[in-house]
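Left out: one protein chain. Kept in place: all the others.
Let's turn to subunit A:
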């Protein structure tokens, strides 16, 4: 099983005592109706109401800001971290 530090991509991460206490409370809580799972999805969009699947081109200023935010740029290319093969 994967540990939480790997799942979270956080070095040395460990489950915390405070959060575990919350989980204990939820385990103990009474759950009267086990069949109601997934009923709380009234925010789903109806098929008739889906937005059109179109590509919207960002304005130039927006593109420039996205590039500015990117961690690294070299010779006009955005540079991602070095990829490893496993």
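The working rule: a residue touches a chain if its C-beta (ideal position, glycine included) is under 8 Å from a C-beta of that chain, and two chains touch if they have at least 3 such contacts; residues count from 1.
To be clear about the criterion, contacts and distances are computed from a predicted model.
Colleague: Which one, "Glutaminyl-tRNA synthase (Glutamine-hydrolyzing) subunit A", "ABC transporter permease subunit", "Purine-binding chemotaxis protein CheW" or "Anti-sigma factor antagonist", is the UniProt name for the chain you do not see?
Modeller: Spelling it out: the chain absent from the display is recorded in UniProt as "Glutaminyl-tRNA synthase (Glutamine-hydrolyzing) subunit A".
Colleague: Counting contacts across the full complex, list the positions on subunit A that touch the omitted chain.
Modeller: Here the touching residues of subunit A are 1-2, 4-5, 7-19, 21-23, 25-27, 29, 31-34, 36-40, 43, 45, 49-51, 58, 61-62, 65-66, 68-69, 71-72, 80-84.
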